[in-house]
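What follows is one structure encoded as structure tokens, with my remarks underneath.
A protein chain is absent from this complex, but the other protein chains hold their places.
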Amino acid sequence: MLGMLNVIVTDPPRADLADVDKLATYGVATVHEAIGRAGYLGPQLRPNQQGTRIAGTALTVVCWPGDNLMIHAAVEQAKPGDIIVITTTSANGDGGFGELLATSLASKGVRGLVMGAGLRDTQELRDMGFPAWTAHVSAQGTVKETPGAVNVPVSLGGQLIRPGDAIVADDDGVCVVPRLEVPAAVAASEARIAKEDASRKKLAAGELGLDLYNLRPKLAGVDYITYAEYVKRSGEGL
Amino acid sequence: MLGMLNVIVTDPPRADLADVDKLATYGVATVHEAIGRAGYLGPQLRPNQQGTRIAGTALTVVCWPGDNLMIHAAVEQAKPGDIIVITTTSANGDGGFGELLATSLASKGVRGLVMGAGLRDTQELRDMGFPAWTAHVSAQGTVKETPGAVNVPVSLGGQLIRPGDAIVADDDGVCVVPRLEVPAAVAASEARIAKEDASRKKLAAGELGLDLYNLRPKLAGVDYITYAEYVKRSGEGL
Amino acid sequence: MLGMLNVIVTDPPRADLADVDKLATYGVATVHEAIGRAGYLGPQLRPNQQGTRIAGTALTVVCWPGDNLMIHAAVEQAKPGDIIVITTTSANGDGGFGELLATSLASKGVRGLVMGAGLRDTQELRDMGFPAWTAHVSAQGTVKETPGAVNVPVSLGGQLIRPGDAIVADDDGVCVVPRLEVPAAVAASEARIAKEDASRKKLAAGELGLDLYNLRPKLAGVDYITYAEYVKRSGEGL
Amino acid sequence: MLGMLNVIVTDPPRADLADVDKLATYGVATVHEAIGRAGYLGPQLRPNQQGTRIAGTALTVVCWPGDNLMIHAAVEQAKPGDIIVITTTSANGDGGFGELLATSLASKGVRGLVMGAGLRDTQELRDMGFPAWTAHVSAQGTVKETPGAVNVPVSLGGQLIRPGDAIVADDDGVCVVPRLEVPAAVAASEARIAKEDASRKKLAAGELGLDLYNLRPKLAGVDYITYAEYVKRSGEGL
Amino acid sequence: MLGMLNVIVTDPPRADLADVDKLATYGVATVHEAIGRAGYLGPQLRPNQQGTRIAGTALTVVCWPGDNLMIHAAVEQAKPGDIIVITTTSANGDGGFGELLATSLASKGVRGLVMGAGLRDTQELRDMGFPAWTAHVSAQGTVKETPGAVNVPVSLGGQLIRPGDAIVADDDGVCVVPRLEVPAAVAASEARIAKEDASRKKLAAGELGLDLYNLRPKLAGVDYITYAEYVKRSGEGL
Partner (left out) sequence: MLGMLNVIVTDPPRADLADVDKLATYGVATVHEAIGRAGYLGPQLRPNQQGTRIAGTALTVVCWPGDNLMIHAAVEQAKPGDIIVITTTSANGDGGFGELLATSLASKGVRGLVMGAGLRDTQELRDMGFPAWTAHVSAQGTVKETPGAVNVPVSLGGQLIRPGDAIVADDDGVCVVPRLEVPAAVAASEARIAKEDASRKKLAAGELGLDLYNLRPKLAGVDYITYAEYVKRSGEGL
């Protein structure tokens, strides 16, 4: 959590959805590399489904641990194309999000969920096609008592996420692209896709990455030795 | 582990299977909420399969770490409708349960496994349709040396489980309902299902949880502000 | 990591592929038990796919954390039938392996990946049928700067893996069999399979493991008591 | 958490303090062994100080995560000789206990704290001599909103703790002894201390545990071999 | 990591040191509460020493995992009164900071270290009086190859830290106060200290927190019952 508490911001600017939709076609690893190995929210956010790739604009939420009051407040602020991004003021894995909240958000055109806390109704969410990336799965119920914030900057997985930033998510995890950098990210991702397509063909044909990426100079200090030589040098059986 | 060691209780009372079967139709999250947000065994018990929901009566086992002797002793006590619940005297993730033990238990009418230790033969268990929820997956073999207990009270995931208690398990995890509270849990779950069905229809139609659950008074101290106002107050770019 | 750094061994001896192929048919749990409950690389190495069982010869790699330079160097040493086994000099979960490297290795006849670090492009790898067992999933990109080693002994999951050792992997994890012990492992696994087939039939028919494995003497100090007796002895309600 | 919520039990029976005080002189490892390797709350409960050994009667508390309301309610129920034992309905590490609560409890004669959640003011607590064993250290503040329970049975570290049970704590962790078993635990601990004193003298004089505990028969299947023989058998350099 | 890579910012504005020095006298828990339960970097940052409380201005660093090149670059930017705050682009625990770097920083007037990665030379650092709060202790050496950044915004423990922000650290962990909010934090902390002093006296005299903080209305739904009544209601022995 980073931003102010006890506020709900009602009209944050959002990244252009046409650009955001393009990010979904590239996927998390490509976008992350294209923007300078940045924006990845880390390995702890795991998908609740397999084979789904989405992008959307961040609708950010700050809850207290074990309390999902502000998710309800966030629904009212949701816009079509949003992905809801839920954080807690301190680490918590309780199951504050399930199928009823997903039904409510889906009715507003929200595309999915990214959350540091816990998910419940996991099978129901797969059945209804509401994709989710969360750090925990838990049936543990929560209270609705203490206000937090909606649409303020939040921190999740070591990244800063502002409302309206672009979120990309697939089986590799979740990546954030700052709103103002989305057009550049689209261009850089396109370029990377083209380059990787060319590399893939060469590698499939047997060309070595050592040559394709000109890596042999980095191996300057490395000895290529035979098995017999290794056994002699190391004193080990191999 | 909680109960006495070096005993095997041969005839514990069990929850009524007709009631227990109803619990399976509600699922873990619903039952947990219906009985007062109680009984959930926590997020570390994960299913070995996807999309299976069962309920049964607890056949409890206490093993020593890395030792599965007492699981064999428990098979003899198994009754149709049981779910075997295996704990260790201290934390251990070794693979003390696999396909042969499942074959043995299935022949007695046991419906599945809940275990704090490790599972092996995971694909075989999916193939034979024996569902399992465990804290670990591991091929590590175990010994059969030191006696523990069967059908004594055990502790798993912060819950007390007595033999004959009702166990519910699905993709969200595992929940225990004390034997004497099962009829009340059935009634409370039925009521909750009915209430959630009504809520789901309203939420799908766009009604807000803020209104449906009367949450706006809890947001009394929260300011609704514009983006421009947030930037001014916080001193941040948004 | 165990072996010397800054060396690439070019021609290590490898286990016979005909023997190695047999190990794949037995699976990890069986081979691990057959060779004396040895060789299991532990529960942290999880499959990226479900239902795949492979075996191959180890092509070992030592990388620095967050650096995948040596994987490229290893491709040049790859032989048909290999499984690439990647370790880091210290714990690291970054996504140093993805679909392009898999394409390159597949073109050399490499059968799969075992890695202590992180995997990216997880869906693409499933789509292309390149199986992987890793301790982490991560989109985090890596650099290509610092040399390590190829085909030296490595340590992963508490096991020593030498180049050319046999690797078996399935949904239960990964097991290593030292090159010189592969023929004996084949024989011992065959014997175990036969014995388990016989046991399975008896257990399915209701024979107890207590009798089949002659375990009752191990329960000599255990009291079989009724529920009423337990309540009396323990002072608890049951 | 195990017991009912929304209740405060006002007068639970407590173990005799004269017996409880004896348990402090034996320490956790001895008492745990003496009562049959039972009652240990596990390695995650660490002392906030070094070299302190206490015992007392359990004053149990159930809080919601991130909420310390019920600790205040528990102070009113505190009796001289108590150790407060605080659990949460789901896993939480926030800093719900600090120096002001310790001041309040110390004024009632409470001897220390055992808690699954987080501790703050750690230096101040050492300075004032209020010993604490907790699973977390955290400065994160908590709310005071949702009622839980006082003096109901709780589960912590896999053990059941009822109000009035004896708690022993030192640098090795925390152990619970059920109230009715305290006199037997005192006797068994005394016997164990005497036996260990005798063993210590013999071991210090060079007698082997193999002989003292008659363990050589357990090594019946073990080969004593020379280094040269091991190298030959294993095919390894040693 | 949050800010741009491959830049070193040479003259960020810093919080006033006179104000910062006052924060050290209040400590982490007090400042965190005073600024609205904000700014705490979480329980994973542990002190390398006991009983030290400091505050300073953040000198921020972004390193790659297993690479400490940018710490050397940061020394050149250090100013008296700084605390160096080191993050990595992805999670890493290697020992990139030890006694030589501390010597270098101490010569510039730097007051201490906060780091997500690993610390080495822990005893030497205690001996020389250079305080450190880190997520890991590790002797594992690092390379010096890949540039990151100095004095850009960083994320650590879920908080945003900008260069020149105030850092407070003691045995409870680490707290950040944004540069522009430092004067207000001083005032709020003073007020909290005064209030806590008054509360402490009352609590020590036996007044209950329930009354002092007017918490009894929050317990409206709670039943005060006797032990006998609890046994009856719950069906348990107590």
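A, B, C, D and E label the chains in the order they appear, each numbered from 1.
Note that in this section contacts are C-beta pairs under 8 Å (C-beta built on N, C-alpha and C of every residue); 3 or more make two chains touch, one makes a residue touch a chain.
All values derive from a computational prediction rather than experimental measurement.
Novice: Pick from C:90, C:151, C:189 or C:234: which residue touches the chain that isn't shown?
Specialist: Touches the omitted chain: C:90.
Novice: Spell out, residue by residue, where the missing chain touches chain D.
Specialist: 28-29, 32-33, 37, 40, 42-43, 46, 50-51, 53, 170-173, 175, 196, 199-200, 203-206, 208-210, 213, 215, 218-219, 221-227, 230, 233-234, 236, 238
Novice: Name, in rising order, the residues on chain B that touch the hidden chain in the full complex.
Specialist: Against the missing chain, chain B presents residues 64-67, 89-94, 138, 140, 143, 145-146, 235-237.
Novice: Mind listing the chain C residues that contact the chain we can't see here?
Specialist: For chain C, the residues touching the absent chain are 1-2, 5, 36-38, 40, 42, 87, 89-91, 153, 155-156, 158-160.
Definition applied: only the chains that are shown with their structure count from here on.
Novice: For chain A, what residues touch not just one other chain but two or more?
Specialist: Chain A, residues with two or more chain partners: 37, 40, 42, 89-91, 93, 138, 140, 145, 153, 236.
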